[in-house]
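Right after this comes chain A.
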Amino acid sequence: MRRFLLRRLLGAVVTLLIASIVVYLCVYLSPGSPEQVLFGSRPPSPEVQAQVREYLGLDQSPVLRYLTWLGHVLSGDLGTSLITQQPVSSRIADPALVTLSLVAYAAVLIVLLGVGSGLLAALRPGPVDAGVTTLTSVATAVPAFVAAGVLISVFAVQLGWFPAYGQGDGVVGWWHGLTLPAVALAILASGLVSRVTRASARQELASEHVETARMRGISGGRLLRSHVLHNAAPSVVTVIGLQVAGLVAGAVVVEQAFGLNGLGGLLISSVQQKDFPVVQAIALVVVGAFVLLNLLADLVVMALDPRARVVAR
Partner candidate 1 sequence: MTVLPFTAARRLTRSRTRRTGLGVSGWAAVVVLVLVAAAAVLAPLIAPYDPNTGDLLHPYATPSADHWLGTDGTGRDVFSRLVYGARTSLLGPAAVVLAALLLGVPLALVSAWRGGRTRIVLGSVLDVMFAIPGLLLAILAVAMFGPGLGAAVIALAIAYLPYVARLATTAAEGERRLPYVQALSVQGHGALRVNVRHVLRNLSPVLVGQASVAFAYALIDLASLSFLGLAVQAPQADWGVLASDKDALLKGHPLGVASASVLIVVTVLSLFVLGSRVSGEDRR
Partner candidate 2 sequence: MNDVVLEVEHLVKRYGDGPVVVDDVSFRVRRGRTTALVGESGAGKSTIGGIVTGLQTATSGRVAVCGEDRTRVARSARERRRRGAQLQLVPQDPATTLDRSQRIGDALAEAVALGGTPRTDRLPRVEELATQVGLGPTHLELTPRSLSGGQRQRVAIARALATSPEVIVLDEAVSALDVSVQAQVLNVLNALQRDLGTAYLFITHDLAVVRQVAHDVVVLRHGRVVEHGAVEQVLGDPQDDYTRLLLDSTPRPGWRPVALV
């Protein structure tokens, strides 16, 4: 167990390292340079330029710049934004909070809607199943920006229940502003989770060990909990992990649609400004969240299924 965790964490570190190199290469190879962005169309004298370059560390070789950055990150310092001169950590703090609350909100919706409707479909064959399955099939084909359009049009423009832009103050304001974005973000993934839930619950219901439990006269509640839900859960947890992990990056579409200042928007503008430390920090958050959420899902699966514990050994 401990060895498995260590191995997985090591894998995560390697993945993050490789990701950061890829990101650095891309930023480095793309045309233009940070000081050009800073200076805009009226470049100052060459002496001033050189001073700025030295101040930003741009006079060093690219490899050295990367290694310097890496050393700082390893000591817990994400660096300073080239553009605003703020510490990167404080520059990304607010957007990260927005994105992560949005993703968390959407994750709750995905679990509730996806698992709930999937189980409903699995346990009520016939018209209920057909209705739910049709609905969730359509849901899997609705991209977040389409959902956002519909929600804005209906709940913001027509009904005026929720704001179409930004989020308000206080907890209620946050909740109010994040509801439509979270729903838009959750629809497609809920559909997928629902379908996987239905399929794996059905598979367990038809399995021989459930027949055994039936033959032994095990009561309905225990049969469902201990033999159907427990056994179907690993596949569902895996899919939820993958889906939610993907949302951290995917949230940008919804943030843009609802005018929220999240990580995605900051990433796009930072890439355009070649604000390398900020780009790197966001990439680390996005990739790290993906790796950690999947690890978390794997740990839950291991808790549920003894066979997974052995494979991990």
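Selection rule: all candidates are chains of the complex that A comes from, given by their letters.
By definition in this document, a residue touches a chain if its C-beta (ideal position, glycine included) is under 8 Å from a C-beta of that chain, and two chains touch if they have at least 3 such contacts; residues count from 1.
From a predicted model like this one, the values you see are computed outputs, not experimental measurements.
Touch with chain A in this complex holds for only one of 1 or 2, which is 1. The touching residues of chain A, counted against candidate 1 in their complex, run 11, 14-15, 18-19, 22-23, 26-27, 29-31, 137-138, 140-146, 149-150, 152-153, 157, 164, 188-189, 192, 196, 199-200, 203, 235, 238-239, 242-243, 245-246, 248-250, 252-253, 256-257, 264, 267-268, 271-272, 274, 283, 286-287, 290-291, 294.
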